[in-house]
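A single protein chain has been omitted from the complex, and every remaining protein chain is retained in its original position.
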Amino acid sequence: MERLQISLPGLEMKNPVMPASGCFGFGKEYGQFFDLNQLGAIAIKATTKEARFGNETPRVAETKAGMLNAIGLQNPGLQGVIEQELPRFDDYDVPILANIAGSTMDDYIEVAAELSQQRNVSAIELNISCPNVKQGGIAFGTVPEIAAELTKEVKAVSAVPVYVKLSPNVADIVAIAKAIEKAGADGLAMINTLLGMRIDAKTRRPVLANQYGGLSGAAIKPVALRMIHQVSQQVDIPIIGMGGIQTAEDVIEFLLAGASCIAVGTANFTDPYTCPNIIRDLPHWLDRLEVQSITDLIGGSWNE
Amino acid sequence: MERLQISLPGLEMKNPVMPASGCFGFGKEYGQFFDLNQLGAIAIKATTKEARFGNETPRVAETKAGMLNAIGLQNPGLQGVIEQELPRFDDYDVPILANIAGSTMDDYIEVAAELSQQRNVSAIELNISCPNVKQGGIAFGTVPEIAAELTKEVKAVSAVPVYVKLSPNVADIVAIAKAIEKAGADGLAMINTLLGMRIDAKTRRPVLANQYGGLSGAAIKPVALRMIHQVSQQVDIPIIGMGGIQTAEDVIEFLLAGASCIAVGTANFTDPYTCPNIIRDLPHWLDRLEVQSITDLIGGSWNE
Amino acid sequence: MRKKQGRLTIVKQTEVARDSYELVLEGELVKHMSQPGQFLHVRVDESEDLLLRRPISIANIDPEKEQVTMIYRAGGAGTKRLAAQRVGTEVDVLGPLGQGFPLEEAKRGEEVLLVGGGIGVPPLYYLGRRLVENGARVTSVLGFASQADVFYEQPFKQLGNVHIATADGSYGAPGFVTDVISQQSLDFDVLYSCGPTPMLKALTARYRERRAFISLEERMGCGVGACFACVCHVENGQAHEYRKICTDGPVFPVGEVVL
Partner (left out) sequence: MRKKQGRLTIVKQTEVARDSYELVLEGELVKHMSQPGQFLHVRVDESEDLLLRRPISIANIDPEKEQVTMIYRAGGAGTKRLAAQRVGTEVDVLGPLGQGFPLEEAKRGEEVLLVGGGIGVPPLYYLGRRLVENGARVTSVLGFASQADVFYEQPFKQLGNVHIATADGSYGAPGFVTDVISQQSLDFDVLYSCGPTPMLKALTARYRERRAFISLEERMGCGVGACFACVCHVENGQAHEYRKICTDGPVFPVGEVVL
């Protein structure tokens, strides 16, 4: 399986496939369906300083080829994650990417400092883009200077490499990516969800209790590919690509666009075996494209 | 059919349904399928100063529940539109919304001044958001000050009301909408397409010759609804809503979000009878919702 | 690793009441199903415009034939498409999922009241069958909107007494299930219920201190506990306390969670 291997800051991956943050809990649920050791890495649900309930329900809505979510970063909080969730990964040999979020810069710094020191945390994914948190969150992701400052602060305290997860709800994704690279990020994760809504024609009300939610799934794939294509040509740090990936063919598209590895979010809900199926199918695609290793494909749509 | 009537600046509409610019040519093609007089209005293809061929092909690509286009504003130019296209509407009794585009402010002004004086042009739709024009175009739509200036200039020369068509590829749609309202726009049209791409896994190349294109269709509906919901609560001018509308139920969602009328783009390609079918079905929805007129629904998701 | 996903074949699909379909699926996965009140997370079809599965309760199981029955209302886009599928088609099913009704709560000879509302009725049928097997005495109170919506009256009659209520009075007693319970002065040792939230609220108000169990609904993403879509608050719990309906429920003791 060497053909699928990829080595990124903090993440020694057997293959380029990881479940996306928030779509795989803290791992145990899908562990009932397949052996998590098959995965290249696991991005776990966002951790905040305090335990959060998140938004009221309904928190998800279906859209054509996509879904909206407004979970609102529900999680057991920093101590809860450290005590209840992380120890379970002792039994596995798979790098963990710990997604972190907060409403103030201090929150982020505190969570990053402590979480990054835990065994089982291989890298930090800095979620500066969650569209469902009312205060703070969203602004971090749309202004290059603020994104850069947050990156710098978190890098300063983190014991492991830091990936910054970008919001697609911006006019100039390249400006933000470059600012974050300059601020010392080890990598980027893109994209988070597009802000959207549904209205129930019968009740005349927004379907989500929170009104707006993040759009994910196949619907957003073209936006994700475009942004990765733009950014990967302008930065030198690796990109974890995501947004609507369902199949190995989708993964090839993301690698060609410029991603170094990928994450699968919504598709886990449609089919819990999406990740292992992709991992099974990737070698056939390498054969078909007559390349030895997935690393030969990264950026292949523009660097050849 | 009075229940469906809506009166907007320059547009006295029998019903709130018009085909969207670029998806209905200059009308004659779909005139083979149904009587265009059924429509509330018609938004015709963008007119530029000079005739344009547009981008090379392939110019369209399919995506899940959506499509990408990179037509590149092909049109016969100002004189061509005036001489060959507009006279055909003499035979119809339906308001025409003339979409205009350009690469410089002067281009816009010249086209607006002349086109707005033509009989058969009821209002101007200022396309400041076409993502496929390389120079100029995109910047107009993402910076509030520039969008406002362009609006002001065009308003100054236009003989008919001016609707400004917004780009969704921005972080703060409300800021742009407010700047445009302040600059004197009579209405807004939203949304144009999201910038996206597809890569062909087999050839390893972007599917579109232009690499990037505009994403339209059902996939983008949640983004359109969210933006209209945000903007309609902050401006007092009417909004022409669009983005993925396929059915009368979709139209109800857009009216409830805050649109005063709607446009149908991509769905015409899937089913040429989409507009007349929606017009046929809307009264049933009014009955079901127990309202007399579509105007009772505008903004109904937030103003009740 | 216990197998939780499979492709089952449609062996029967019939409209049993207005817009309500009885769907019988056959396949190996049925082996793993036995707990009443659990649900299946059903993929509508292979096309990719409806990405989310639909949670539907198990209404009956025939272990011999490896068949499972669901009864569902074709209301929205997904269930309508499911209803159009013909015998012989394969359906992708995740399950059985969740914590069902606690059978062991009702001892041999005890009086059980099953209270179902509308499309909440189906899981009570398999529950009733299992309770009767265990020697409990079952009375069912089933509420529907109107006569056209009534289904499974006969099968429930084979389990014990059945009271039907319709909101518009077109069949059975007029009114709600709670009206019937009052009028008939029905009592019980254990109550199990599934139906619309207002009904569950009314039952909770009455029977908070009793041995009563209710099954809840919420919009779901994963159905397996991974996405946090389906949570509810805990009564008298801390602000961030929650239960997941998909894995902690859908059945809860009355009064445990906030409705």
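The chains carry the letters A, B and C, assigned in the order they are written, with residues numbered from 1 in each.
One rule holds for everything that comes next: a contact is a pair of C-beta atoms (placed from the backbone, for glycine too) under 8 Å apart; a residue touches a chain by one contact, two chains touch by 3 or more.
Please read all numbers here as calculations on a predicted model, not as lab measurements.
S.K.: Where does the absent chain make contact, in terms of the chains shown?
M.R.: A, B, C
S.K.: Out of B:L39, B:A61 or B:V81, which touches the unshown chain?
M.R.: Residue touching the chain left out of view: B:A61.
S.K.: Of the residues A:L4, A:A20, A:A41 or A:A65, which one touches the chain left out of the display?
M.R.: Among A:L4, A:A20, A:A41 or A:A65, only A:A65 touches the chain that is not shown.
S.K.: With the full complex in mind, choose from B:T47, B:N69 or B:T142 the residue touching the hidden chain.
M.R.: Touching the chain that is not displayed is residue B:N69.
S.K.: Going by the contact rule already stated, which one of A:V17, A:A123 or A:A218 would touch the omitted chain in the full complex?
M.R.: A:A218
S.K.: Could you pull out which residues of subunit B are in touch with the chain that's been left out?
M.R.: Considering the whole complex, subunit B reaches the absent chain at 22-25, 28-30, 32-35, 45, 50-54, 57-62, 64-67, 69, 71, 74, 76-77, 217-218, 246, 266-273.
S.K.: Just checking the interface: what residues of subunit A touch the absent partner chain?
M.R.: Residues 64-65, 218 of subunit A touch the chain absent from view.
S.K.: So which bits of subunit C touch the chain we can't see?
M.R.: 45, 47-49, 81
Rule of thumb we're sticking to: only the chains that are shown with their structure count from here on.
S.K.: Chain with the smallest distance from its CA centroid to the overall CA centroid?
M.R.: It is chain A that sits nearest the middle.
S.K.: Can you give the whole-Å distance between the Cα centres of subunit A and subunit C?
M.R.: Going by mean C-alpha positions, subunit A sits 36 Å from subunit C.
S.K.: Two or more other chains in contact with one residue: find those residues in subunit C.
M.R.: 48-49
S.K.: Mind pulling the residue numbers of subunit A that touch at least two other chains?
M.R.: 64-66, 218 - these are the residues of subunit A that touch more than one other chain.
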